[in-house]
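Note that one protein chain is taken out, while the other chains of the complex remain in position.
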Amino acid sequence: MDRRKLYVSLLLAAAALLLISSVALAQAPSTSGGVAPHAQFYAGKLASSKKLSPLAMLWAMRVLAGLMLVGGIFTIGSRNPVVAALCLVGTLFCTGIIFLLLHATFIAAIQVLVYAGAIMVLFVFVVMSVGHPEREEIGLSRGIISKLIGGAFAVMLLLRVSPVYMSYQRTVNAAGEIISKAMPPVSSKYGNVEHVGKLLFSDYLFPFEAISILLLVAIVGAVMVTRHRRRDDNKGAAAAAASAGEG
Amino acid sequence: MLTNYLPIVVVFAVAGGLGIALLIIARLIGPSRPNPTKMQPYEAGLEQSAPPRIRFHAQFYRVALLFLVFDIEAAFFYPWAVMFRDLSCKGSLNAAGKCTAGATPFGMLVMVAFLAILLLALVFVWRRKALEWD
Partner (left out) sequence: MLKTLSDLVPNVFLAMLLAAAAIMAFATVNALFLVWLERKVSARMQRRYGPTVVGPFGMFQTLVDVVKLLSKQLISPKDIDKPLYHLAPIVVFVPVVLGLSLFPIDKSFALVDTNVGLVLVFAFAGMGFIAIFMAGWGSNNKYALLGAMRAVAQNIAYEIPLILAALAVTMIARSMRIADIVEAQGSFPYILVQPIGALIYYISAVAETNRAPFDIPEAESELVAGFHTEYSGMRFALFFLAEYTNMVIVSMVATSLFLGGYKGPLLPGPVWFFGKVYFLIFVMLWLRWTFPRLRFDQLMTFAWKVLIPLALANLLVTATVLKVMS
């Protein structure tokens, strides 16, 4: 199976998934009726109410989910590791915007800062020190077993995620209000820095302090790995790589 | 509240659109006469001697990991920095941001404990000479 076919089939599968879920949503006992929220949204309701209508948010969510799917597919399917890493960043960026839609503003900003910035740089530098990455064949394995395992995971994920998605739809009524207890309306303070801080320094104090140990381990690991490799390399190759690496 | 972020989306779209538009205009206005010599990668007037995508030293990776660790540390610093004066006060702060209920070392301790372990890491990295660039 060549790569183009792979992309096309993955995209088709994703589109089919979205279609099926949309149909399922239409069938679901939703109290959402008519297109009034749409019309109001475009008529500038936004300007007067200063609130994004849940329907607009739902559509934003769908678009973002679609983008994330495409990004994810290219992340695992791309032959070029740098392109793959960039698609991953795109996916994570969309995740950040979804956090924003859920009013978790601080988490959203941190998501973009840490993932689109730091994690990306880390991945890219790994790719750079692996050497001649453009010639390496990274991509999907073609074995039947890996396909089975992957498929099983996909089904599990779908079973886990789809009820959540459906329950979200049912929480929006015709007037664009949130009616379900599953997603209660939030105050404007929800998800901002103070909110996160309060939780972090009370309920989650122990995990917070434990994270510093984790970071310590990460640093020690990084130093040991890079030191070790340099000592083990034969001298000539190391010197060549070093001089090449620094111009 | 979320509408506050909508201008970002619009600016994003307009900036991207303008960038693409400028490139298209440049393509339309400018000449397009490629030839093999012109399309060679620049290498100070020489033919390209080796594939440019060389293998870089693992110290770049080490720096990236250090950055990641400190970036995450900073991410935890943000709520602490914003909340510091609230955390150092037994009660809640008044409107002027002054504490009336008596001080507590909690705000300081919570970060000193966090930071001490990270400083340990920094000292370790320093002692192992992993901060040297060679």
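We call the chains A and B, going by the order they appear; numbering starts again at 1 in every chain.
By definition in this document, a contact is a pair of C-beta atoms (placed from the backbone, for glycine too) under 8 Å apart; a residue touches a chain by one contact, two chains touch by 3 or more.
Note that the structure is a prediction, hence the values are computed from the model and not measured.
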item	value
Residue in contact with the excluded chain [from A:73, A:89 or A:223]	A:89
Where the missing chain touches subunit B, by residue	3-8, 10-16, 18-20, 22-23, 25-27, 29-34, 36, 38-44, 50, 52-54, 56, 60, 63-64, 66-67, 70-71, 74, 77-78, 81-86, 88-89, 97-99, 103, 105, 107-108, 111-112, 115, 119, 122, 126, 131-134
Residues of subunit A in contact with the chain not shown	44, 46-47, 80, 82-83, 86, 89, 105-106, 108-110, 112-113, 116-118, 120-121, 124-125, 128, 192-193, 245-247
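To be clear about the criterion, only the chains that are shown with their structure count from here on.
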item	value
Geometric centre distance via CA averages, subunit B-subunit A, whole Å	18
Subunit A partner contacts - residues on subunit B that touch it in the complex	1-3, 5-6, 51, 53-69, 71-73, 75-76, 78-80, 82-83, 86-87, 106, 110, 113-115, 117-118, 120-122, 124-125, 128, 130, 134
Residue ranges of subunit A touching subunit B (in the complex, touch as defined)	46, 50-52, 57, 100-101, 103, 106, 110, 113-114, 117-119, 121-122, 124-126, 128-134, 188, 193-194, 196-198, 200-201, 205, 208-209, 211-213, 215-216, 218-220, 222-223, 225-227, 229-230, 241-242, 244-246
